[in-house]
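Of the protein chains in this complex, one is absent; all others appear in place.
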Amino acid sequence: MAPRHGRLELHQVGVTEIKKPISVRRADRTVTLSASFGVSVDLPAARKGSDLSRNAELLAELVDRTAHAPVESLEAACQSIARELLVRHPYASESRARASADYFLPRGIAPDRESLEDYRLLAEARAFRNGDASVRTRRRIGAEAVGMTACPCAMENVRERLSGEYPALRSAELQGLPMITHNQRNRTRLTFELDEGVEVEADEIIAAIEAAQSSPTFAILKRGDEARLVLNAHRNPKFVEDVVRDLLASIPQRFPMLPDGVEVIAETTSEESIHKYNVVAEHRTTVGQLRAGAAA
Amino acid sequence: MAPRHGRLELHQVGVTEIKKPISVRRADRTVTLSASFGVSVDLPAARKGSDLSRNAELLAELVDRTAHAPVESLEAACQSIARELLVRHPYASESRARASADYFLPRGIAPDRESLEDYRLLAEARAFRNGDASVRTRRRIGAEAVGMTACPCAMENVRERLSGEYPALRSAELQGLPMITHNQRNRTRLTFELDEGVEVEADEIIAAIEAAQSSPTFAILKRGDEARLVLNAHRNPKFVEDVVRDLLASIPQRFPMLPDGVEVIAETTSEESIHKYNVVAEHRTTVGQLRAGAAA
Amino acid sequence: MAPRHGRLELHQVGVTEIKKPISVRRADRTVTLSASFGVSVDLPAARKGSDLSRNAELLAELVDRTAHAPVESLEAACQSIARELLVRHPYASESRARASADYFLPRGIAPDRESLEDYRLLAEARAFRNGDASVRTRRRIGAEAVGMTACPCAMENVRERLSGEYPALRSAELQGLPMITHNQRNRTRLTFELDEGVEVEADEIIAAIEAAQSSPTFAILKRGDEARLVLNAHRNPKFVEDVVRDLLASIPQRFPMLPDGVEVIAETTSEESIHKYNVVAEHRTTVGQLRAGAAA
Partner (left out) sequence: MAPRHGRLELHQVGVTEIKKPISVRRADRTVTLSASFGVSVDLPAARKGSDLSRNAELLAELVDRTAHAPVESLEAACQSIARELLVRHPYASESRARASADYFLPRGIAPDRESLEDYRLLAEARAFRNGDASVRTRRRIGAEAVGMTACPCAMENVRERLSGEYPALRSAELQGLPMITHNQRNRTRLTFELDEGVEVEADEIIAAIEAAQSSPTFAILKRGDEARLVLNAHRNPKFVEDVVRDLLASIPQRFPMLPDGVEVIAETTSEESIHKYNVVAEHRTTVGQLRAGAAA
């Protein structure tokens, strides 16, 4: 029996977890990402169903063909998909396309130790039908990188405690000796939300994240390298609070071309070695506010 | 080297994935849920770090003691935790406590087929420090239930196609014969966001979801029962759009005591049997808007 | 304090979840897979630690270079890695390399509906040092495909029940009319374990799985196609037991070149639409036993 009620509009109707390989053009090469897509549109009250089969067709057309004609970026693909969603669902006023994929960049603690490290790309585009039938879009471009944090607080407490046991540690010669602390995997994500036409390069986002952690991490570490990385992290101890603040503070200088209105979201999780739970920090602001803060 | 910038405030600093057993009082019994908690507060610019160890202490105090003194509900526990977060982090202006847990209710297709079916509870409370140092809270109470949807569109197409092959299907005697279609697991979540003092019972949320799917599902089905359940679902075919609309439309009658301002979020996912991907629908509205729609 | 005990040998010491892009040569093209690797060796009692940094180096050397020199297959890469592990860990007598990756093949319910469907590849190689210092290897080649099953039992019960309501269904003209039943996503995996030198093509494994389910599933289905796929599945109803048996029974004919000694593992899971839980079936046998069964 049909419910006796006026039909509601719906904010989102779509498909999720469509997996597709997508070929993306980089400066010096083409890379193929194994991406997971989700797309949706709104549904007005007057319409019973969104023709969902159109979504899979559209993804097949726009994504499968990148095997022969690579796209600029995952977010450029999302933007094309979001625009095309409004063409194929003419009743809809808004659309959204999301994608995430593993991504690889060459990295090494030294030039002869390079290998491909894995990251995660996150892209989203939304398209809005204007009153005059033109369409405007907004995009999100994000990336996630795993690195390392070393805790500054436990380090200070250890110094105190060890100085009791080993009074020699208080000697002038040992000022600045880095002390033991807990350190752990840190997973940090930086996302920009911006208008069409403004570009942010994923590789730059990843570089910004890695600079804000206590240290980046590497697949290949020979024994001397481990000590170097570990010392580097302990000379740069950070709370999750510091990771988010330092990451956001670096944005005005790292991304000078971004307009003030661009939104920025920084999120970080440290998988604490001394606890079974995670600690997290998160902030959302704008490039303009970050510039004002830097000038202060 | 410390970054040379004015320190930023942060929206969220906290801990996640703290697992705890929590004892909750129901009408006729006490149940122990195995819950996962996340708590956070904001951090003003003036403060370097949030003392995160207080969060785990607070959870241990408030949750571990429910073994002897059960709480009213998972959301009541979140509310106490959110309030207490503001006491223990006196610099913070907002706090948030979230919890999720498996939950079980007795269900059966017939009275002698009852067993415990599993659901998911989702609770959240936020506390805000007012100008006069008093605190107000908002809560989210949600639940997720797995049921079944049968597709109305493929059913009509099958009817047409089979009527070509079997003209007898067009006879008057077979009007209304339910036709084959694809059916699948459907996962639907309903969440209320409301002010302190307003209560919604999780069992009622689950009942509302199960009534909006093509059919609830059951662990124990003897052979005749399978046919009964399958026929029931095929006589009640639904798109994901229908699940969300029917669920929202049922709210004014099912929850007559809720104030108009209560926010409602309905989300559904069908794990399509004919595709490798999922289809989804989602809407957010208020109880007041739903009442206005029902009256229209 | 070090434990006072004779040191134990260990069966497996290694690294897991190393993600790498790997380029694989197919008949007509090169595909890049986003793979997750795990490698390990045994550790004799005499040795304190396995030098784990060699594993990441080796993976970087062997896998990163496929960007320029694609390998034959994921399992060929695992075999090279397993052999090289014994070279770099000279104390070890056995090694193991595993990889899994999303994989895509063009598929469609009709030629003009083709798109890339996603599957999962699973490969493993083990290398054993012989007494004469030569090395022999064993390999596992497997794939997983999502398709659909329709339940034969509920179908018969529905037929009986509906024939009571609609006596016309018993007429001769409607013999063979497919009846409604529950249908759902089915996930089936077929794995071969074989000696070096014997080859199995992943695309053939996937084709065998799809033929054993009630129906394969497709991303692109226009409305008429949905009915066709749904009817096809309901004319081919299968229990999980049938999926495993039919899949194994098809092997002698589909893989005539495989020696009798090759081991075969078939595993299937149906994500039941009428229950919240899954049903599973699994069997392990040899190609020789399957041939004997087929001849019986």
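Per-chain residue numbering starts at 1, and chain names A, B and C are given in the order in which the chains are listed.
To be clear about the criterion, contacts are C-beta pairs under 8 Å (C-beta built on N, C-alpha and C of every residue); 3 or more make two chains touch, one makes a residue touch a chain.
Here the structure is a predicted model, which is why all the values come from computation and not from measurement.
Counting over the whole complex, subunit C has residues 3, 5-19, 38, 40, 43, 48-50, 52, 56, 153, 239-241, 244-246, 248-250, 269, 275-285, 293-294, 296 touching the chain that is not drawn. Listed here are the subunit A residues that touch the chain not shown: 117-118, 146, 148, 151, 153-154, 157-158, 160-162, 166-169, 171, 173-174, 177-185, 215, 217-219, 221, 223-224, 226-231, 233-234, 271-277. Taking the whole complex into account, subunit B touches the unshown chain at residues 18-21, 31-34, 53, 56-57, 59-60, 64, 101-102, 104, 114-116, 118, 219-223, 226.
Going forward, only the chains that are shown with their structure count from here on.
For the touching copies subunit B and subunit C, the fraction of interface residue numbers used by both exceeds half; the interface is of the same-residue type.
Mean C-alpha position of subunit B lies 35 Å from that of subunit C.
For subunit C, the set of residues that touch two or more other chains comprises 118, 219, 221, 223, 226.
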